[in-house]
Structures are given as C-alpha cells and as structure tokens.
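What follows is a single structure, and I will ask about it in a moment.
Excluded from the complex is one protein chain; the other protein chains are retained at their positions.
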Amino acid sequence: MRLDLGAIAKAGTSKANQTGGWRNFKPIFHQKKCNSCDLCRIYCPEGCVTMIEKKKYTVDYAYCKGCGICAEECSSSDIEMVVEEK
Amino acid sequence: MSTTFIEGSIAVAKTVAVSRPHVISAYPITPQTHIVEHLSELVANGELKSEFVNVESEHSAASVVLGSSATGARTYTATTSQGFLLMIEVLFNIAGMRLPVVMTCVNRAVSAPINIWNDQQDSMTARDSGWIQLYAEDNQEASDMHLQAFKIAENKDIMLPVMVCMDGFVLTHSFDPVELISQEQVDKFLPPFKPEYYLTPKNPLTFGTLVGPDGYMETRYFIEKTMHASLQVISDVAADFHNQFGRFQGGLIDTYKVEDASLVLVAMGSIIGTIKDIVDELRAKGQKVGVLKVRSYRPFPKDEIYKALNHVKEIAVLEKAVSLGYGGILVNEIKSVFYGKPKTPKINGFILGLGGRDITVDTIHQTIKETVKASSEEKFIGLNEALIGGK
Partner (left out) sequence: MIEIRVHGRGGQGSVTAAELLGFAAHSDGKYAQAFPSFGSERMGAPVQAFVRISDKPIRIRSQVYKPNYVIVQDPTLLEVSNVLDGLQENGLLLINSKKKATELGINTKARVKTIPAMEIALKVIGRPIMNTTLLGAFAAATGEISLEGIRKAIQHKFPGSVGEKNIAAVLKAFDFIKKESV
C-alpha cells in the first residue's frame, strides 16, 4: 500500500484475506429438505456458497465467517449452525 | 503581445480547453455559469475532444471528477458558493486520494441570506481540505493560472488538486484585454498526464482504502509534507511560464513597491488592482506605501511573506471573508508569520466587500487611515451605519 500517495492498495484483498479463521459456528448443509430456493447463496456476505447441482450446495470454509445468515434465511430450515471445534 | 478583448469566464474556458482535459464535469451556478457553458459548447461543436459529463448536483460533479481523475484522465470542474459547499465532502476525498483535479472556484458569498455576489468565503472555508489554492488578480492571471495549475497538480512529486480562485462577477463578467494561449504553446508547456497509478481493469487498485489508527496519521503527514514541497513547484512553474510566455504574475506572492515601503497592504484576488492604483496615487504624494499579493494561499508561503515584509512598520490586511467567532482569517495568518521574530510590525485587519459590497477607492483609503491612526486592531470596514443602528 502507498500511504504517501493517497492510500492506494492492490485490489482483491477480500480474496487474500481468508476470513474462515473468524468462525465460532459452522453452517452444516444437511441437503435433506433443500428446495433449491438459492437464498443461502444469494445472502452469503462472503459469496462463499455455491450450488453444485439441484438441491446440493457447498460452502468454502476458507472464507465462511460463520455469520449464520444462510441458516437464518434458509426457507426449509435445512442448514444447522454447529459449534466449531478446532 | 496580441490581446483579445474578452470576458474573463470565456478566457478561462478557452485556456482550460487548450489544456486538453479528457473529462469535464460541472453543474451550472451563478456566477460560474459562463465558464462551463462555453466549455460545453466547445465540446458540443466538436472543437474540444473531451467528455463533458452533465450531472444533477455539485456533489455528483465532484464525484465524477474524482473517478475520472483516478482513471488517469486530466480532469476539470468549476463551481462557486453553495455548489462549492456541496462539493466539500468530495474535495477532501480528492485531495486524500492525491488526484490532480483542477477546479475553478469562482468566489461568491455563501447563504444565508442568499447572495450571489462576490466575496471569498467559499474557498476560504475549504482551506484545510488539502487543495492547493491560488488567487487571481485579473483575467490574464486567472487564465494563465489554469495552465499552471495542471502542471503543478500533475507534478509527480505533488499529485494534489489545485483550485484557481477568481472573484465572481468582478473578474468572471468583466471584459478585459487578455493574451490567449495557443494550442501549440500549451503543448510545449504542459506534458501529457501520465500518473504512476491509475484505475484500469488490467491492474485493479483501490484508492483511499480503509486505513486505521495505525496509518491514517501518516497519510495526513504526507499531504502536509507535499504541501510544503509544492511551495517550490509553484515557484518553478511560475518561472517556467515566465520563460515561455514572458509574463510573470508572481509565484507564491507578488509585491508592488514594497521594497522601501513603511506601510504595506496585504490582500488576495481582484482587489489588488484597485490597491495598486491607490499605491501610485499615495506615492505621488510622498507616502511610502506598497501592496503584497498572496497568490498561493495554500500552501501558505510564510517565509516569502516574512522576507518581503520584515522591514515594514505597518501592515493592513484586507480580506473578503471572516471566521465567525474569531475574526479575519488572513490577518491572523499574516500575524503568525511574525511570531517569534525579532521585530513585529503593527498589523491591522479589515473585513470588507462581503456579499458583493463594492470595494471603492474610498474604502481602501479608509483602511490606510485606520492603520496609520490606530494601534493594531481588526474591524469591518464599509459597514452601513444606518443598518446596524449607528453602532
């Protein structure tokens, strides 16, 4: 970063910064009642939820902060937040 | 020297046009209007290859020029008064991101009460924003200053925005002989703008990124340091300009008959011309009077002012702005020049010409009389006694 010239920084810092380490709770996608409403993917603030196929989602835990928004928004209560054990 | 009899606004617009700005964005407001109207006309007629971005407010105009400057485009805007105040939030960002935008601040009073006439309260209010501020005495200087402004701003050691301040109506709406600058001359004087960092999809960057307590203070320190470095650059660019065009209106300051003066009037902008006439009149009567023009207000050239005035007995500072609750702004900065020095002259401050009140020869004579007579004091001059109940 160039502090002497307007605090110019390289872009793409959200990729470099692996926020998975912040997690206390971890979302578990049970994939049982999933109706592919896609809300978990849309609302994820990190953009780390991906649909693999119909009714099947995956989470990139390197970036998942464990915020729980996916579980809150899930229309079929198919996502469970469990205590992170390290 | 071949001059054109031309309105100040149009002379400025023509100089901006030959400076080859890639992007112009502005919102029209009296008395800045003629400048941007003319530029918009040049673009519409195909005479100027620039992107003229019409916007819905001055905040947007400032935001557009911030963005375009960050892409490495030479960028220009102009505003005044309320429009200027609306821009202020973005002005700090432009300076903080070290973007060399050039702006004309047409000086006008601020509301309320609403008043469209000239004083210098608008730009003075943004003196801490990190913009270099230059004040023009006449339309030749206002025009030439814009070309110099791009060169100062884009200097790789400076990279700070420059504001050219010119008195609304008094200069913008006055027709005077002005020597206009040709495209060929500009191309010799002003190299193309090639910033070290600019926004491009090929090399993604963030300008003005989040900086916490661990680094923010340093960003301010760097701007302050650069402001001081710009003192030399402003002088150098004025000297370069003098070499190429044969005209010199001063770099940081300009003086007129100050060398042997015992009383010197200090001011900024178009009032300087009127004062020069009075200096000559009083000199003819044997009174040793001179005038010092503060051309660069930010950075404030303390050393140059001290060097020019250290032999003087009395100083009268005339200014068209006020820091409400404190008093004159420029006068206190002039006083600070002498702090800790062996000799301090008597320094009087006068606030005058607010909201377009005409500054006449008599007004200026009155400031001189007051300075000679009174011990150091600050006051409004030219108040209408009938309106203030004779107090």
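We call the chains A and B, going by the order they appear; numbering starts again at 1 in every chain.
Everything below uses one rule, namely that a residue touches a chain if its C-beta (ideal position, glycine included) is under 8 Å from a C-beta of that chain, and two chains touch if they have at least 3 such contacts.
Being a predicted model, the structure only gives us computed values, none of them experimental.
Student: Given that one chain is not shown, what are the shown chains it touches?
Tutor: Visible chains that the missing one touches: B.
Student: Out of B:Y27, B:F52, B:Y76 or B:W117, point to the residue that touches the absent chain in the complete complex.
Tutor: Result: among the candidates, B:W117 touches the missing chain.
Student: From the list B:A61, B:V170 or B:L190, which touches the chain that is not on show?
Tutor: That would be B:V170, which touches the missing chain.
Student: Among B:E41, B:E218, B:D358 or B:E377, which one touches the chain that has been omitted from the display?
Tutor: Of all options in B:E41, B:E218, B:D358 or B:E377, contact with the hidden chain holds for B:D358.
Student: Using the touch definition up top, pick the residue from B:C105, B:A153 or B:I271 that touches the left-out chain.
Tutor: Counting the whole complex, the residue in contact with the absent chain is B:I271.
Student: I need the residue numbers on chain B that touch the omitted chain, in ascending order.
Tutor: 3, 5, 7, 30-31, 116-118, 138, 167, 169-171, 173-177, 270-271, 273-274, 276-277, 356, 358-361
We take it that only the chains that are shown with their structure count from here on.
Student: Residue numbers of chain A touching chain B in their complex, please.
Tutor: For this pair, the touching residues of chain A are 1-13.
Student: In the complex formed with chain A, which residues of chain B make contact?
Tutor: Within the complex, chain B touches chain A at residues 96-99, 159, 196-197, 204-209, 211, 215, 218-219, 222.
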